[in-house]
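Note that one protein chain of the assembly has been removed; the remaining protein chains are unaltered in position.
Let's turn to chain A:
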Amino acid sequence: MIRLQNVSKTFGSGPRAVTALKNINLEVPRGQIHGVIGLSGAGKSTLIRCVNLLERPSTGTVHVDGQELTLLSGEDLNKARHGIGMIFQHFNLLTSRTVFNNVALPLELMGVSRTEIRERVTPLLDLVGLTDKARQYPAQLSGGQKQRVAIARALASRPSVLLCDEATSALDPQTTASILELLQDINRKLNLTILLITHEMEVVKSICHRVSLISDGELVEEANVGDFFTAPRTRLGRHFLNDFLELEPPRALIDRLLDASGEHTHPVVRLGFSGDAVATPLISRLARECGVDVSILQAKVESIQERTLGLMIAELMGDADDTQRAIDYLMAHDLNVEVLGHVQRND
C-alpha cells in the first residue's frame, strides 16, 4: 500500500525556486498496478522518487505499508527501503558484478549470510528466466535481459512495493511487451503493489489497473484504465489517447475541412464507442432511421483489459436537418461524438 498525502516538492529557494510537485494525493492499494503518465518534465520522476524518499518531499506525508516514511531518516529509512524495490529506465546494474552478484547486492547490504543469499538468488533468476546467465556480466546482456536482472534484484529483499521509473522506455516494443508481462506476472504471483511512471500509453493499457495523469507537477486526472481509455476527462487525457490511437483525420481531409457548416457541406465526426454501443449495429440503423449515409474514413477497435473500445472518423452525408438528427441519435446512444469540421459535398 502506498499513500501520498498533500505531497509538494520545491527545488531551490527564493525567486529561483522551482516547484516540481504540487499537492499530490495518491493512494495505491495492495496488489494494484498504478500508472502515472505525463509528458517529460511534468514531475513524474520526482513523484516516484518521493515514494522511497530518494527525494524528500518539501511538505506532505508518504506512507508505505502503514509506515510513515517521511518521519524516518538514517538507519530506519534504510530499513524501510528494504521493503520497496525500484527499477530504472537505464537499469543501473553494477558493471563490476556478475548477474548473480547484482541480484545478491541488496541481500549483502542487509547482512544476509552467503548460504541464504545463494538460496534466495537462484529462484529469483529462475523467476526472470535468466538462470543460465548467472555468471555473465551485464555488458554481455541485451537491454531486456538487463531489466530482468534489475527486476530480480529489486525483488531480492522481498519488498511489498515495486517502483518502476520509466522501466521500458529504453526498450524496443517487443522487449517492452515481455518486460510488462513479467511485471504483471510478479504482480499476480507475489501480490506486489506496483507504482510505475511512463510516457507511453501502451504501458498503461497493457498492465495498469488505475492511471493518474500528471501535468506541471499536479495530478489532473485519475481513473480506472478502462474509463480513461473510453472517456478521458481532461484535454491532456484526450491528447494522450488520440496520440496513442493514432486516430487523426487523414491529411487530405484536414486540408478540406471547414470550420463552419454551409449549404453544401457535410459534417465530419469522430465517434467513440464503448461498452454496449460496440455490439450495436448503430451505423446501419443511422442510415435507416435518419436517412443519412455514413462514409467511414478511419476506424479502429482496441481492447483495453476486459473492455472494447471503438473509434471512428466518418463523414455524415445528408441534409443539414438529417445529419443533426443523426448526431443527436448517436449521442442518445452514449457515443462520444465530436464534430471535427465540415467538408464540401462532392455532388
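Before moving on, here are some points about what is shown:
Assume contacts are C-beta pairs under 8 Å (C-beta built on N, C-alpha and C of every residue); 3 or more make two chains touch, one makes a residue touch a chain; residues count from 1.
To be clear about the criterion, contacts and distances are computed from a predicted model.
Selecting from "Cytochrome c oxidase subunit 3", "D-methionine ABC transporter permease", "Iron complex outermembrane recepter protein" or "Response regulator receiver domain-containing protein", the unshown chain of this assembly corresponds to "D-methionine ABC transporter permease" (UniProt protein name). Residue A:P106 is the one among A:G35, A:P106, A:G144 or A:G310 that touches the chain not shown.
From the set A:L54, A:A134, A:L253 or A:V337, the residue in touch with the chain omitted from the display is A:L54, counting the whole complex.
Residues touching the missing chain, restricted to chain A, are 52, 54, 75, 77-82, 84-86, 88, 90, 92, 94-97, 105-106, 108-110, 137-139, 153, 157, 163 (touch as defined at the top).
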